[in-house]
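Missing here: one protein chain of the complex. Every other protein chain is in place.
We just call them A and B in the order they show up, numbering each chain from 1.
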Amino acid sequence: MSAAPGRSQASSHRSPQGEAPVSAALLDVENLCTSFFTEDGEVRSVDGVSLRLERGEVLGLVGESGSGKSVMGLSLMGLIDSPGKIVAGSIRLDGEELVGAPEHAMRRLRGPRLGMIFQDPLMSLNPVLRIETTLIETLMAHEFIDSATAHRRALAALTDVGIPSPAQRMRGYPHEMSGGMRQRVAIAAALLPGPQLLIADEPTTALDVTIQSQILHLLQNLVAARGLALIMISHDLSVVASLADRVAVMYAGRIVESGPVQQILSRPAHPYTRGLIHSAPVMSEPGTPLPQIRGAPPSPLGRPAGCAFAPRCDRASSSCMSMPALTDLHIGHAVRCWHPHLEARLPGVAA
Amino acid sequence: MTAHTEGLPVQDVALELRHVGKIFDQKPDWIARILRRLGVAIQDYRLVAVHDINLQIAPGEMVGLVGESGCGKSTLGRIAAGLRAPTSGEVNYKGVRVDAAGTRMPARERLKIQMVFQDPMASLNPRRRVGELIAEGAVYHGLWTRTEAAQRVADLLVEVGLDPGHAHRYPHQFSGGQRQRIAIAQALSVNPDVLVCDEPVAALDVSIQAQVLNLLMELRQRRNLTCLFISHDLAVIRHVCDRVAVMYLGRIVELAPARSIFEDAQHPYTRALLGEILRIDGGRRQFTPIQGELPSPLNPPSGCAFHPRCPKASAICASEAPPLQTQQGGWAVACHHPG
Partner (left out) sequence: MSALSSKPLAAPAAATPPPPSRGMRLVRAYMRNRMALFGLLLMLVVLFLAVFAPWIAPQNPYDLKQLSLMDARRPPGTESMAGFTFVLGTDALGRDIWSGILYGLRISLTVAVVSALVALTIGSTLGLTAAWRGGRTDALIMRIVDLQMSFPSILVALILLAVLGRGVDKTIIALVTVQWAYYARTIRASAMIEREKEYIEAASCMRLGAWRIMTRHLLPNCLPPLMVVVTVQIAHAISLEATLSFLGIGLPETEPSLGLLIASGYAHLLTGTYWISIFPGIALLIAIFAINLVADHLRDLLNPRLAR
């Protein structure tokens, strides 16, 4: 199933007529499993996740705490450190296998091919280095250019992300900027080497609503302008709804529903997705009790056998004692449930 | 101040904030003073967190306080709960002064105003059992005897939806949502009239938020609580509150009934905030974000604090800060060009 690292594959399937092979998806993840071996036992944070991402596509990865969405992002980047480990599965970036790739191969990929931004921009920006040092350092680590060219490109990158008076800001430090601006710089730093895929792990969660809007607007523009593929990890369905083409909902380490964003939001099939959408305050008449999902997300240590959502589900039955497989409901809309909803959801109350 | 409380005798207004202001300033130390004498320009650190806030909350009413970071809502919440002393103005509970700067009310009476905090991890003492934490205030002030404490704690745990048998456990043995329920139980143990909730659901998982919001709404109904609900999320506030106060850089810029603020917001900032709300069913959107950054409270713009970012700004906006003017229908706006 996996190609040797460094050798790209022309395609992974041929078109039905047996003609020239269609180009493979940009990212092809197959049955990925990531575990953390702690003193309390093995914690399977990501438990058999498969997904595909085409070039220029925006995928939203939605989940709550314990769903494994952040670990998923880190696994894709190869940033899982001991006591964690990718224990099974494959990740193919443009045909190149990432699981098991040696660190120097991953370093070649991180930056020029794969980028990541985090909830806290200070995870990307060293607080004791000037902005220009961080940006130029990144660039010169990956390409053979002189510092003047690097400086020019860094300046251009800052302008691209909308930083006012970039030349001045370059000489400054991260703590001199506001949260929103720091996140912009982090985005600039991630995009500077020109990656094909950007992973954004809750980039706007810590920001105010007005700044969040600005950052999402920026990401939207960058995706359109550069044909960037984006994986947007968030706990907030509405953020994903506004930006993504496709959505994958994660629960307890597995994908429970995936498909085109409009389809998922208007006809959510999985009871969890439906519950999430209906419990949002905008969806109910003000003052009335909100529809809620009872119980709490399972801790990664104590996951029940069978469907992880069953204890909280009103539609659970004895068949839910065994884990349902991810099956296609319609084209492109897959759900992991024995009793999926087939009808459209209740329309939201107008604002 | 509003239609709800006009004409009400002073002692019937549950919570009143009158001209409340809070300034954090750091007097220069002796080295800085010497340097200043020598001619070095040393800047005074002066942060106006909250400026001239007037708010009256009627009994049983739930008022929301919404704003972004730096607007002073958390500081105002703490002043209202009596945890911080205001630099100017006063907080009155049923006509009697309760703020930390000048209250003469005995501690036991001040228990009537309680607070629920944002971070359920940090708001419970990790080294005490939850039963002890819930009972501590009531036992200390003599509201409960030690013998009845166990039963009262069990009753409270049931009321907030937890298993009463878990009173002997430690906070870290509960999940985030459960801890928040414990925090609410602790606040309710002394039978408060007024509850200040500082972002009570912001740190919780989305699927748990609805549970805790429902709990708060139910408790408010059952115990006829007056609430000050602080949040950055307008959607949540609209759902649970009767009235909304929108804050920007330490001032209230709009005060309106929660139901109608979504349709008829008058202040440009409120409009912008509403425009930023992402809807699940809104579809792919074209973002039209407000330009500019939130100004730092250390260096606020002159006149109306919002004018650098306001699409309607004019000359008067830069020079004069608009006062909060009451209009009909219980609405109040602080803007030179409302509507």
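We take it that a contact is a pair of C-beta atoms (placed from the backbone, for glycine too) under 8 Å apart; a residue touches a chain by one contact, two chains touch by 3 or more.
The structure presented is a predicted model; accordingly, all values stated were derived computationally and were not measured.
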Residue among B:118, B:209, B:231 or B:266 that touches the chain left out of view: B:118
Candidates A:166, A:253 or A:275 - the one touching the absent chain: A:275
Contact partner of the left-out chain, one of B:79, B:160 or B:290: B:160
Absent chain, residues of chain B that touch it: 78, 81-83, 107-108, 110-111, 114-115, 117-119, 121-128, 136-137, 140-141, 160-163, 166, 169-170, 172-173, 175, 178, 181, 183, 186-187, 190, 211, 214-215, 217-218
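Criterion: only the chains that are shown with their structure count from here on.
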Centre distance in Å when chain A and chain B are each reduced to the mean of their C-alpha atoms: 34
Residues of chain B touching chain A in the complex: 68-69, 175-178, 205-211, 213-214, 217-218, 232-236, 238-240, 258-259, 262-263, 272-273, 276-285, 287, 289-290, 293-294
Chain A residues within the chain B interface of the complex: 64-65, 178, 180-181, 208-214, 216-217, 220, 235-239, 241-243, 261-262, 265-266, 272, 275-277, 279-284, 286-287, 289-294, 296-297, 299, 347-348, 351
